[in-house]
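Removed: one protein chain of the complex. Kept in place: all other protein chains.
A, B and C label the chains in the order they appear, each numbered from 1.
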Amino acid sequence: MKYENLPWLILFLPLISAAVITLFTLRSKTVSSLISIGAVVAGFVMTVIFVNANGMQFSGETSLQWLEIGDLKADFGLKLDALSMMMLFVVTGVGGLIHIYSYGYMHEDRSMARFFACLSLFTFSMLGIVLANNFLMMFISWELVGVSSYLLIGFWFEKPSAGDAAKKAFIVNRLGDFGFLFGILMVWGLLGSLNFSALQNSITANPAALGAMATTAGLLIFCGAMGKSAQFPLHVWLPDAMEGPTPVSALIHAATMVAAGVYMLCRSLFLFNADSLHVISYIGGFTALIAALMAVQQNDIKRIIAYSTLSQLGYMVMTVGLNGPTPAMFHLTTHAFFKALLFLAAGSVIIGMHHEQDIWQMGNLRKKMPITFLTFTIGTLALCGVPPFSGFYSKDAILAQAWEQKSYLLFGVAVFIAALTTFYTFRLFFVVFFGKEKSDHAKHAHESSLVMTLPLVILAVFSFAGGFIGITNNYGSQFVHEHETFSAWQQFAEPFHNPFPMVCGLVAFAIGFFAALSLYKNATSDPLPKKLGGLATLMKNKFYFDEIYEATFIRAHDFLAAVADWIDRWILEGAIIGAIRGGTDLSGRALRLAQTGNLQTYAFLFVLGVALLLYFVLGK
Amino acid sequence: MHIGIQHYLAVSMILFCLGLLGVIMRRNLLVIYMSLELMLNAANLALVAFSRFNNKLDGQVLVFFIITVAAAEVAVGLALIVALYRKRQSAHVEDLTSMKL
Amino acid sequence: MSILTYIAGWPLLAALVLIVVPRNFRVIIRAIAVLATLISAVLAVKMFCNYGSALPDADGYRFVQQIPWVESLGISYHVGVDGLNVGLILMGAIVAFAAALCSFEIQTREKEFYILLLVMTGGILGAFASLDLFFFYFLHELALVPTFIMIGVWGRGEKKNYATFQITLYLSIGALIALIGLIALYIQCGANTFDIPKIIEHAKTNPLAVNAQNFIFPLLLFGFGILVSLWPFHSWAPLGYGVAPSPTSMLHAGVLKKFGLYGLIRIALPLMPQAAQSWAHVIAWLCVGNILYVGWVAMRQKDLNLLIGNSSVAHMGFIFLGIASLNLIGITGAVLIMVAHGFLAALTFALSGYIYKQTGTLEISALGGLCRKLPFIGTALVMAAMAGCGLPGFANFVGEATVFFGAWKAFPTITVIALWGALVIGGIYMTRAIRNVLHGPLPEKWNSLSDASHLWRKLPYALLLASLFVFGVWPRLLTEKINPDAVKIVAQISPAPSADKLVAQSENSGVRN
Partner (left out) sequence: MNASLNFIGLEISVIGLGLVLMLADFFVPAERRRFIGYAGIAALGVLLIMSFSGNGTCSNFGFGFNNAFVNDGLSLFFKRFFIVAAILVLFIAAEFSDKLAAGSIAEYYSLIIFALAGMLFAASSNDFVMLFVAIELITVTFYVLVSFQRSKVASLEAGVKYLILGALSSSFMVFGIALIWGTTGTLNFTELAAVAPQFETSRIFLLGVLLVLVGLGFKIAAFPFQIWAPDVYQGAPTPTTAFLAIGSKAAGFVLLLRVLFTAVPSVTLHWEKLLIVISAITILYGNLCALPQRNLKRLFGYSSISHAGYLLLGVAALNANGQAAILYYLAGYLFTVLAGFLVIALVLRHLETDDVSGLAGLSQRSPLLAATMTISMVSLAGIPPLAGFFGKFLLLKSVIEAAQKSHHYGYIYLVFIALAGVVISLYYYFNVVRAIYWSKEARDLSPIALSAPAKLTAWVCIAGIFWLGLFPNTVLNLANQAATVFVAVTK
C-alpha cells in the first residue's frame, strides 16, 4: 500500500485546524475559515492521490497501539478499503463544498471562527468513524461526532430553542450510545477482541461464536445506529436539530453524520444474524413511513427536508436489514449529494428571504433566484427518483433489493414512501418557487453570492450523474465476493435487469407528482388539512412522539431524581444524621443534670458509685 | 463470750456506715465534717484491732499517720469552712450551689 | 534525598516560611505560595518523566527514601512510587499549583489561608508518596484538618457552620475507623512494622487469618469509604463542597479524596484477598448507589456547586466499581479515573469558583447565557462538563471505559447500570447545567461580567484542561506504569501466576462471580 501515511494526514488535518483556530485565530474570521476549508479540501485532494496510487479495490490496515491492559487491546487504527475510501470521498468532497458554502453563509455571524472550529472538529470525528478499524475507536469518534453536532446545533446558543435542541440531540444520541457501548462490551466479552477484521475472522471461523447472545448483541449495536441515524424510536432529535445553521444541517444532519449509523451497520454487518437483520429492516421501514407522513404536513422549509432525510435514512437502514449493504451505501452516497444540495439551496433561499423559513411566506422565487431554483429542481428530481438522476438508480436498487429478498410488505411500503416523497417534495417545490409571492420578503428576495452558488452547481452535477459513475462498483467490490465491474453504460441500463421495481418506482413518482401538482400549483394555503382532518393534525404534530417521551422517559427520570433527592435530604441528611446529632446533644444535656452543684447530691452519688463498684465486683 | 476480730470489724463497719450516713444526710458542713472524722476513726479502729490480732505493729504505725494527717486536714478544713461562713453567713450545703451543670 | 521528599517538602517548608512573613505583605505571601507549589509541580513532572529510567528497588518502588522514625514501633519515614501512586502524585502537585493560582479569590486573611493550603498540599502529596502505614495516615490527617478550618473561615453561604462541623465530624469518623483498621492490620500481621512493602512481603509467607481479614477489611472499606463519599456515606461531600472556597474544594475533591481509594488498592486488596473477594459484591452494589442514585440527586440540584459535588460523588462510584471487579483491567481503570477525576474535579470547582466570584451566586436559575460574556470560562466549563459525562479525548473516558471493560467480566448487570449512569444520567445533568448556565439569553444584570482576562488568570484552567487532554489522548503514559503493579496486586488477590493472568483474566473473574 503506497503513501500509507496519507490517511493519517487526512484524518488529523481537520483536528489540527480546529486546534489552531481555537488556540490562536479566534480573533480573525477569514483566517480561521480559510484554515478550516483548506484542511478539508486538502483532505479531499489527498484522498484522490491515495486512491489513484492504490486503486479502489484494495484493503489494508495501519495502526498505532493506543491502550493495552491485560486482554483489553484497543489500537488507534485505520481500516482502508473501498467502503472507507468511498466515505472519505463523500465526507471530504461534500464536506469541502459545504465548508466553502458556509464561508458565504456565515459571513455576517460574529463567531464565524468558532463555527469553523466546530466544523473542523466534526470533520475530524466523522473521518474517525469512517477510518476506525475497531469498535472502541469507532465509539470514540462516534461520541466526538455527537458532541460536535451538539456544539453546532447549539451554535446560536442565545436562542433558547437552539439550546434545547442541542441538549435533546445530545441526550437522545446518548441513549443510542448506551446500547452501542453495551453491545460492544458484550461482543468483546464473547469474542475477546474489538478489531473488525479479527471479529469477522472469528465469526466466519465459527458462526455460532456469539451463541445465544447473537440477536441481543446485534440489536444493541444497532441501538447506536438508531441514535445517530435517527431511527424510530430515537428519531425525535433530528427535526429539532434544524435549529443549527443551514450548512450544519446539510453536512451533519443530511450528508454525513446521520449516515454514520448506516455506515456502521455495513461495517459490522458480519455481526448481525438473520433475526436482528429482520428487526432492523422493519424498524427502518417504519421510520421511513412515519417520517414521510410527518413531512407532508410541515411548513418549515428546513424541517420538510429534515423529515425527508429521516425517511431516506429509514430507507437505507431498511435496505441494510434486507441484507443489501451495496444499495444502502449507494443510496447513502447519492443521498449525500442531492440532500446536501437541497439543504444548501434551501439555505440560499433562506438567506434570500432574510431568514424566513416558512414556505407559506415564499412563492415565485424561480424568477428571483434562478441558480438556486435550477439546482433545487435537480435535487428534487434526484430525491424523487426521476431517471436518469442519481436518486433514481439508488432508489431503484433499494426497491429491487426488497423485491429480490421477497419481503413484499417492505417493498410495498417502500413504493408508497416513494410516492409520498414525491408528493411532499413537490409540495415544497411548488409552494416555494411557483405561484405568487406570499410576503414582502418574497418580493425582495435576491440570488446568493457565487461562493454559495458554486457548491450548489457542483453538487447538482453529482446529483445528476451520481447514478452511473461507478459508485456501485466500488461498494460491490467490498460486499459482493464475485462481482463484475460495470461500465458506465451498463450502470446506466442496470435498472432494466429487474423492470418491475423500476416501473413501480416510476408509477409512484407519477402519482405523487400529479397529486402535488393538483393540490399546490398556485396554492396560497395548505388545502390538505381540510381533506384529511385528524390525520393531518397527527402528521403535523409528528404523531406526538415528543409529548409521549416527555411524559414517560423524562418524567420518569425527573421523578426518580426527586425521590433520590428527597431521600438524601430528609432520610440520610435529616433523619439519620439529624437523629445521631440530636441524640448525642440531648444525652449530653441529660447527663450533666447530675451536676446539680449540691454537695450533698455529690456525696450521695459518690457513695452510690462506690456501692455500684462493689456490687459490680463482689455482687455475684 | 469471747470477743473476736469479727466483733471489732463489725463495730468499725458500723462506725464507718454511721459516718457515711452522716455525710449523706446532714445538712450542716461542720456535722458532715465530723462524720468524715468518724469514718476515719472507724478505719483506725479496724487497724488497731487487726494489729492486735496479727501481732504486728505497722498497723498502729499507720494509725498514727492517719491521726496526724486527719489533724492537718481538720485544721485546713475548719479554716475553710469558717472562711466560707464569713462570706455566706451560713454553713449549709444547700447554699453552696453557685456552680452547677 | 528522594525527589518525593522535595515534592512534598517544599510546600511544608514554604508554610513555615509564611508563618514569619508579616501579614500585610500580600503579594509576597501569594508569590511564595504559588512558587512553592510550582516547584513541587515541576519536580513532580520531572519525576513522572524519569519514572521509566529510574531503577526500582527490591520491592519495585522507585525514588525510595527511608529514615527510621520510631524504631520501637517499626515506624519509618519511607517514601517511594510505583505505578499506582506516580500518577496521583503528579496530579496532586499540578492541582495544588492550580489551586494556589486560583486562590486570588481569597481576600481576607490570605496569610493563614496560604499556610493552610500549603500544609494541605504537602500533607497529601506526602501521604500518597509514603510507603509506611503510619505516615500514610498521619500525613493524610495533616492534610485533612486544614480543610475544616478553611471551610469554616473562608466558606460561603449561610449553611457554613453546619457544613463545617458536618464535614469535620463525618470525615473524622471515617479517618478514625480507618486508623483502627490500620492498627489492627499492623497487629494482626505481626511483622511489627508499619512498612507497607515489608508487611506485604510478610503477608505473602504467612497471610492473615480469614476471620481477621473479615474483621479488618470492612473497617478499612467503610473508613476509607466515608472519606471517599461511598454511598450512603456521601452526604457530607456536596454539602461541604457547596460552601468551601474553591481552592479547598479543588484540593479536597481532586486530590485528598483519592486517599481512601488509593489506600484500598494499596493496602486492603493485597493484604486481605479473601475478604476482598467476599466483599466485592457489597462494594459493587454500593457503587450503584453512587452512580445511579447520586446521579439522580445531581439531576435535581439547583446550585451549581451542589451539582458538581454530587457528580463527583457519582464518579467515585466508577472507581469503586473498578476496584470491586478485582481484575487487572478494572483496577487499572480505577487508578486511571482517580488521576483523571482529580484534574476534572479541580477544574470544575475552579470554574464554578470563578463564576461565583463574578456573579456572587451559583443558583442555576439565576444564571444563564454566560457563554456570551465569559467565552473562555464558558468554553472551559463546557469542556469540563463534557469530560464529566465521559467524552472521549478527556482522561475520564479512558478510565471509565476501562473500568466498564474490567467490570463487565465481574458484574455484567452492574456494569450496564453504570453505563446508564455514565452515558445517560451524566449526559442529562451536565447538558442541563450547560443549557441553564451558559446557554440561553443573558440576563441584564450579568452584563458587567468580565472573562478571565490575562494569561495568568487563564493558566490554572488551561493547565488542568491540558492535563485532561494529555492523559485522554495518550493513556499509555499512565497505563504502562500502572500495569506491572496492578498485575502484582491482582496476582495477590487471586493467586495465579501473573504471566498467564494477562490472558486468563476473563475466565478467572468470569467464574469468580
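Annotations
In this text, a residue touches a chain if its C-beta (ideal position, glycine included) is under 8 Å from a C-beta of that chain, and two chains touch if they have at least 3 such contacts.
The structure displayed is predicted, hence computed values, not measured ones.
The chain we do not see here touches A, B, C in the full complex.
Taking the complete complex into account, A:609 is the one of A:207, A:578 or A:609 that touches the chain left out. Touching residues on subunit B toward the chain that is not drawn are 5, 9, 12, 16, 19, 23, 29, 32-33, 36, 39-40, 42-44, 46-47, 49-50, 54, 56, 58-59, 61-62, 65-66, 69, 72-73, 76-77, 80-81, 83-84, 87-88, 96, 98-100. Contacts to the hidden chain, counted on subunit A, fall at residues 584-585, 587-589, 591-592, 594-595, 597, 599, 602-603, 605-610, 612-614, 616-618.
With the whole complex as reference, residues 69-73, 134, 138-139, 141-142, 145, 148-149, 152-153, 161, 165, 168-169, 172-173, 176-177, 179-180, 183-184, 186-188 of subunit C touch the missing chain.
We adopt the following convention: only the chains that are shown with their structure count from here on.
Distances between chain centres, each the mean of the C-alpha atoms, put A farthest from subunit B. Computed from the mean C-alpha positions, the centre of subunit A lies at a distance of 97 Å from the centre of subunit B. Distance between chain centres (mean CA atoms), subunit B to subunit C: 65 Å.
If you check the complex, the residues on subunit C that touch subunit A are 166, 232, 235, 239, 293-294, 296-297, 299-301, 327-329, 332-333, 369, 371-372, 379, 382, 386, 389, 391-393, 397-398, 401-402, 404-406, 408-409, 412, 415-416, 419-420, 423-425, 427-428, 431-432, 434-435, 438-442, 475-476, 479, 483, 501-503, 505-506.
Against subunit C, the residues of subunit A that register as touching in their complex are 22, 65-72, 136, 139-141, 143-144, 147, 150-151, 154, 157-158, 160, 162-164, 166-167, 170-171, 174-175, 177-178, 181-182, 185, 188-189, 192, 557-558, 560-565, 567-568, 572-573, 577. Those residues of subunit A lying in contact with subunit B across their complex are 592-593, 595-600, 603-604, 607.
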